[in-house]
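Below: one structure in structure tokens.
A single protein chain has been removed from this complex, and every other one stays in its place.
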Amino acid sequence: MIPAPFEYAAPKTLEEALRLVERHGDEAKILAGGHSLLPLMKLRLAQPRYVIDIGRLRGMSYIREENGHIAIGALTTHAEIESSNLLRAKCPLLAETAAAIGDVQVRNRGTLGGNLAHADPAADYPAALLALDVEIVAASTAGARTIPVNEFFLDMLTTALRPGEILSQVRVTPLAAHTGAAYEKLPQPASGFAIVGVAARLRLGKGGKIEDAGVGVTGLGPKAFRAEAVEKALRGKKASDKIFTDAARYAAQGVEPLADLHASADYRREMASVYTRRALKRAFARAQGKA
Amino acid sequence: MKLSGQYSLPAPPAKVWALLTDPGRLAKLLPGCERLDPEGPDRFKAAVKFGIAAISGKYAGTLEFFEKKPPRSMRMRLSGKGLPGFVDGTGQVELAEKGGQTELRYSGEAQVGGMVAAVGQRMIEGAARKIVDEFFAAAAEELKKE
Amino acid sequence: MSAEIQVRVNGKSYESQIEPRLLLVHYLRDVLGLTGTHIGCETSLCGACTVLLDGKTVKSCTVLAVQASGSEITTIEGLSAQAPTNGNGLHPVQEAFWEKHGLQCGYCTPGMILASVELLRANPNPSQPEIRHALSGNLCRCTGYQHIVQAVEFAAKKMKSRKR
Partner (left out) sequence: MPAATRYLGKPLKRKEDPRLIQGLAHYVDDIVLPGLHHAAILRSPYAHAQIRSVDVSKAQSAPGVVLVLTGADLRGSIGAVPCAAQIPDMKAAPRPVLAHDRVRFVGEGVAVVVATDRYAARDAIDLIEVDYEPLTPVVDPEKALEKGSTVLYDGYKDNVAYRWELEGGDLKAAFKKADKVIKQRLVNQRLIPVAMETRGVVAEYKPGERQLTLWSSTQIPHLLRTQIASMLDVPEHSVRVITPEVGGGFGSKLNVYVEEALLGYLAMRLGKPVKWIETRRENMQGTTHGRDQIDDVEVAFKRDGTILGLRIHVIADLGAYYQLLTPLIPTLTGLMASGCYKIPAIRTEIIGVLTNKMSTDAYRGAGRPEATYLVERALDLVAAELKNDPADLRRKNFPKLEDFPYATPTGIIYDSANYPRSLDLALKMSDYKKLRQEQAKARKQGRCVGIGLSTYVEICAMGPSSAMPAGGWESATVRIEPSGMINILTGASPHGQGQETSFAQLGAEILGLEPDDVNVIHGDTSIVPYGIGTFGSRGTAVGGVAAYQSLMKLREKLAALAGFLLGEDPSKLVFADMKIFSKFQPKKSLAFGEVVAAAYSAKTLPPNMEPGLDATSFYEPKNFTFPFGAHVCVVEIDTETGDVRLIKYVAVDDCGNVLNPLLVEGQVHGGIVQAFGQAMLEEAVYDEQGQLITGELMDYAIPRASDMPWMETGRTVTPSPVNPLGVKGVGEAGTIGATPALANAVADALAPFGVRHVDMPFKRERIWKLMQKGSRRAK
């Protein structure tokens, strides 16, 4: 498998990259780690005329605390997120989700930004980012804007990034006290992508009351989404196995599940409930300081 | 692959029918359509750029209408091929009037082959649905303008 | 269109003019003649093409050679220079695969060995489930994996005793 020919540019600064992206429009594709784009190019399903390699941009790979949130640079690899002490301490869900992606080699190379911009409907990160309600920063020659993650994934392989924009950063709010989160995934046996993946975040108040809940679901439909019906069914309730089971039933509400040779729509829908419950239970245990 | 669905369009069936069978206007509404040239009665040569995001390819093919019963129903046959593979499909479109508007139902079956079929399996149906949705959304817009 | 790259592979520097679309695995194999790195699946699933890029394992079928410019690459041919050997020119992980019959047709072996090297660097004392998990990006159709798992355990022991 060999990609079709293309013209290649490796800008050294973000500004330079943005100018190139602006100039070439949809004839150009942005290359970060390459683990979403290159497979498509090798299959020749994608044949961009220009490839703009942003992998060499300095200062776009970092995980740091600033202004009360954790900022993650778009070029940060899955492996860096998986092993980040800062994330493990303040937002272990992201580290856990990163560890669920592909395999060691893929995690060493694939980047957060590339993964999100590609918006594969079965990618792992989106579930966690939706559950965490993060913000995504898009840079352009006109400056940067932030996009709430809930408005970021528009459809299959389609995001709210506009032509000329480069995803530059993800901003995560550290988990509040008495909060637990977990990612549970049913992997496709060959590729490891999520048939269903559910990330759940629960904040507990006094007496085990659920004060806040965030549930992100991936793999089920054409885009990852926030399972608001599940969240609604949880908020204000006292946590229990029963409430998790009941709430999890809404995991696929309003979504027309995808179907393929690995899982029918019905099975995906059922598994969305099963995995939502599992994620909720584990998030709850963690919120209580267990597990 | 089987696809079916229904849409409400803001015009009576006669107007919808006129739109659907007018190659000039169709070409503008079909997502990615670069050319739609008549090749005979109810038969058109098409050049279309299909796809979503990074996965897209150019297809050349034909579009044919048959068993036309204006303004109620018709069948169509679509075939196209390009580097990522080929698509061969037939479909049925039915129009019904409802309060001055049109209820359109469609159903169809398509054979998708080549690279797209082998690796894009997970996405094909979603992509097809998306293209159809976009088409009818554009058609609704167009009808509103009239 | 062509691009210029500079890489250090197994301790040796190279400068090449290449097509930007040239895959790293083809660069290593066809341009540099380092054919120990194999191509198995081409979809970054099987791990046969695993090399160390700046010390980390990557699947070289899914990296453009231009992306590797400026980097340090280790392939199976250069592995033994990376660790104290027993005087037989073998890295302890290579020795362990030999000792424990961790290979049959040998095609997946270079990638499997490099993945094991990275595992042992990150986790010098892995449990069997940890080994199986860490090698899940490397497919082997011959061995049934059990002797590979034993080889990694054996290498771990060996590397510990050598450090002492």
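Annotations for the structure displayed:
We call the chains A, B and C, going by the order they appear; numbering starts again at 1 in every chain.
As a convention for this text, a residue touches a chain if its C-beta (ideal position, glycine included) is under 8 Å from a C-beta of that chain, and two chains touch if they have at least 3 such contacts.
The shown structure was predicted, so the numbers you read here are calculated from the model rather than taken from an experiment.
The missing chain, though absent from the view, touches A, B, C when the full complex is examined. In the complete complex, the residue from C:9, C:24 or C:48 that touches the missing chain is C:48. Remark: the omitted chain is touched by one listed residue; of C:24, C:63 or C:108 this is C:108. What chain A contributes to its contact with the hidden chain is residues 1-2, 4-5, 44, 186, 189-191, 261-264, 267, 270-271, 274. Although one chain is not displayed, its contacts with chain C can still be listed: residues 19, 21-22, 26, 29-30, 33-43, 45-46, 48, 75-77, 79-80, 89-90, 94, 97-99, 101, 103-110, 113, 128-129, 131-133, 135-136, 138-149.
Although one chain is not displayed, its contacts with chain B can still be listed: residues 83, 85-86, 88, 111-115, 117-119, 121.
Keep in mind that, in the parts below, only the chains that are shown with their structure count from here on.
The geometric centre of chain A is 33 Å away from that of chain B, both derived from CA atoms. Separating the CA-averaged centres of chain A and chain C is a span of 29 Å.
For the pair chain B and chain C, the distance between mean C-alpha positions equals 49 Å.
Within the complex formed with chain C, the chain A residues making contact are 1-8, 10, 31, 34-35, 38-39, 41-42, 51, 53, 55, 79, 102-106, 108-109, 190-191.
Chain contact summary for the complex, chain C toward chain A: residues 1, 3, 19-21, 23, 42-45, 47, 50, 53, 56-59, 61-64, 66-67, 115, 118-119, 134, 136-138. Interface residues of chain B facing chain A in the complex, by the touch rule stated above, are 52-57, 83-84, 115-116, 119-123, 125-127, 129-130.
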